[in-house]
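A single structure is presented below for examination.
Just one protein chain is left out here, and the rest sit where they should.
For reference, chains read A and B in written order, and residue numbers begin at 1 within each chain.
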Amino acid sequence: MHQWAKELFPICRSLTGDGVRETLSYIQKFVPELEVHSVPSGSMVFDWQVPQEWKISEAYILAPDGTKIIDYKDHNLHVLNYSTAVNEIMPLKELQQHLYSLPEQPDAIPYVTSYYAPRWGFCLTQNQRDSLKSGNYKVVIDSEHFDGELNYGEYYLPGESDEEVLISTYICHPSMANNELSGPVVTMALIQQLQQWKGRKYSYRFVFVPETIGAIAFLSQRLKEIKHRIIAGYVLTCIGDERNHSYLQSRMENTLSDRAAMHMFDYFAPNYCLYDYLSRGSDERQYCAPGVDLPIGSIMRTRYGDYPEYHTSLDDLNLVTASGLSGGLESVYKAIQLIEANAYYCVTVLCEPQLGKRGLYPTLSSMSLDYTDVRTLTNFITYCDGKHDLIAIAEKIKVNALELLPTLNRLLKEGLLVKVEENNVEIE
Amino acid sequence: MHQWAKELFPICRSLTGDGVRETLSYIQKFVPELEVHSVPSGSMVFDWQVPQEWKISEAYILAPDGTKIIDYKDHNLHVLNYSTAVNEIMPLKELQQHLYSLPEQPDAIPYVTSYYAPRWGFCLTQNQRDSLKSGNYKVVIDSEHFDGELNYGEYYLPGESDEEVLISTYICHPSMANNELSGPVVTMALIQQLQQWKGRKYSYRFVFVPETIGAIAFLSQRLKEIKHRIIAGYVLTCIGDERNHSYLQSRMENTLSDRAAMHMFDYFAPNYCLYDYLSRGSDERQYCAPGVDLPIGSIMRTRYGDYPEYHTSLDDLNLVTASGLSGGLESVYKAIQLIEANAYYCVTVLCEPQLGKRGLYPTLSSMSLDYTDVRTLTNFITYCDGKHDLIAIAEKIKVNALELLPTLNRLLKEGLLVKVEENNVEIE
Partner (left out) sequence: MHQWAKELFPICRSLTGDGVRETLSYIQKFVPELEVHSVPSGSMVFDWQVPQEWKISEAYILAPDGTKIIDYKDHNLHVLNYSTAVNEIMPLKELQQHLYSLPEQPDAIPYVTSYYAPRWGFCLTQNQRDSLKSGNYKVVIDSEHFDGELNYGEYYLPGESDEEVLISTYICHPSMANNELSGPVVTMALIQQLQQWKGRKYSYRFVFVPETIGAIAFLSQRLKEIKHRIIAGYVLTCIGDERNHSYLQSRMENTLSDRAAMHMFDYFAPNYCLYDYLSRGSDERQYCAPGVDLPIGSIMRTRYGDYPEYHTSLDDLNLVTASGLSGGLESVYKAIQLIEANAYYCVTVLCEPQLGKRGLYPTLSSMSLDYTDVRTLTNFITYCDGKHDLIAIAEKIKVNALELLPTLNRLLKEGLLVKVEENNVEIE
């Protein structure tokens, strides 16, 4: 994953344009089935209009002495994303109106965008800015905005059931590692894992979209078709650093996505940060909007806005590590395992089953034995009443639901349990 | 308001009689539409019988040396309220059986009543009582009980809707300021404010009743007619001192009245005292009784029983101040504003609306901007799902609902929100 991130890092992405398409092409090398969709500039998608494409060839500043002091080819954050063109000579004072830097992080180039109002500008470190001397600067941004299309990628991986899990990540930020590439590369690895999982119940839909407008465009095309099939899902973002794990709840707060992720993290990373929906900031804003109402939370390592490198050039491949990415992937995969396993089960006999004759209970009754495992087993069985689903039982009996899976499978095989629809239970 | 209270202070009110009528006449000077109703003595009102009228002309005690030591004309608390007549000479020892004072508040004349058992008596300060010397005292109470009527005032202020808010206050206590006059004068001022509010939705019913029996008489005459129209309301009492603000919940605990008052106080007076219904003590006892079931709480400054001057001559116009009264009025008015504004709203577009094109969102995306207001705005919109009413949204997003009103009106005007019936929502 880290290698993929390295290769994707230099591409200058924006909401639209070549950067997005180049990124999608790269992903197709590993997920050939990925379909690339396009929506023409100017199309209305719900309340929004698809913006023009942005194409940038050059962006630099020449100092009064003619040296090139800022060049977007050094770092594509140097140019205000979606900047209009400019080719002028101007005094420093006037140039300052178009410069963006962070006084409190003097070594970081900030990430600034102006998607919905025409502006030109450069981003630079505060240190660079402070070293500028008065005089006339030549500023060149050779960019174009023109009618073209907005692109997003979609991959549908069918399962036994039509019900599906939606995984969404974004591909519109230029060279940033955690708040951009961690999402797509973890999603790519997840796709490979799920492709190999035999006996998966659910279908999976993976979307790689420009944030906000891309998610809105995707929903405007697919919502009617998929709305009632999506039973859970996550936005994956900022999922590659090593600092912590985080979960941001869906607007509905108690969906299967929320329950699975929160239960999983309680055991996988008990100190994880739990955010409510008021802390939202990525495409769950669209998926959970009123009337859309999809059960989508966000699985992250350190949440956007909660780490100092966020939206700067310091959000790079030192911050995002192989280990950070694989921890992120593992958390997503475990949440999905839980979603797959979660169901209502019901014991098939009245009263406690006789576990001894099945080799599941010690034959000697004595205070000196350790009954922990058998206790977990009987606790599990006693809440298999068709009214508690697997996660609810695990929370009730205070164990990790994923660790119940071998027991669950053994009991299903013994015929002591059956899967049921909720409350649709008739024992004996 | 303080002036009104001053003028009403000397009137000797009781459950029935001239004091009540004089008080209602005074109110009619400012609220000419106030109707005065009468219920004949002896009428059954639910489980109660309307008592006779009480008329008092004189009440005094002459000391053994002939000086008038107690005279109800000095302070109408001096006579046991609803006292029977007496005209006797008796030794101090016998007189003591008929005297009421407060050893722990030696300067206060207590307020004592005997409405439902015939008794005569005088109330005086402990200091006065301690100074009485043995000897024969002449005691005179020239009072009558006779069949007459019980009176209460009612004013109905129509609004756009037949649904109404009930405001109830009482007019049966003699010269006490917080635990009597604060309620009627705040109600009078509230009437004037609501009369001037254009575009009010609800109708308002104001009742000025003798406590308990008056509220019961009112309900026995009006309950059937108004029961299903009353959507909220408050008893106003003890609402004129400067010590604190208080709210006492209705029996049902989670009515619109309760939610509006509690949310309002959380911002208006965060240290306010919240009482549950077990602490009740005024006419909410009738309004919330089983089968009556009106959603009525009580808005107060310092609750009856919780201030040392309560039910004594010290509950006077030093305790109740202009500022205390206007703070009380303000709290009631704000609660009513919230009741008026509270409704279910639903966003009219799927996904987030594009706020930028409406000038509601900054066009530049940068970490350096302050997004607090825009965050409140998007938080507000995202819970406008037809399932949360305004108060619920405000609590969810942790802001003062009253401060959301300009935003709400702007969004309604932009067509981004519509008012809906709960859960009756179809977006796009």
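Keep in mind that, in the parts below, a residue touches a chain if its C-beta (ideal position, glycine included) is under 8 Å from a C-beta of that chain, and two chains touch if they have at least 3 such contacts.
Bear in mind that the values here come from a model prediction, so they are computed numbers and not experimental data.
Undergrad: Would you mind spotting which of B:V112, B:L190 or B:A260 touches the chain that isn't drawn?
TA: B:V112
Undergrad: Quick one: say which of B:R13, B:H78, B:H245 or B:R285 touches the chain that got left out.
TA: B:R285
Undergrad: Tell me which of A:I61, A:L194 or A:C346 is the one touching the absent chain.
TA: Per the contact definition at the top, the residue touching the missing chain is A:C346.
Undergrad: Just name the one of B:L124, B:L223, B:L248 or B:I381 that touches the chain not displayed here.
TA: In the full complex, the listed residue that touches the missing chain is B:L223.
Undergrad: Since one chain isn't shown, list which residues of chain B touch it in the complete complex.
TA: 46-49, 100, 102, 110, 112-117, 119, 212, 215-216, 219-220, 223, 251, 277-278, 285-286, 288-293, 310-312
Undergrad: Counting contacts across the full complex, list the positions on chain A that touch the omitted chain.
TA: Where chain A meets the chain not shown: residues 346-347, 349-354, 356-357, 361, 363-368, 378-379, 382-386, 396-398, 425, 427-428.
Convention: only the chains that are shown with their structure count from here on.
Undergrad: In whole angstrom, how far does the Cα centroid of chain A sit from the Cα centroid of chain B?
TA: 54
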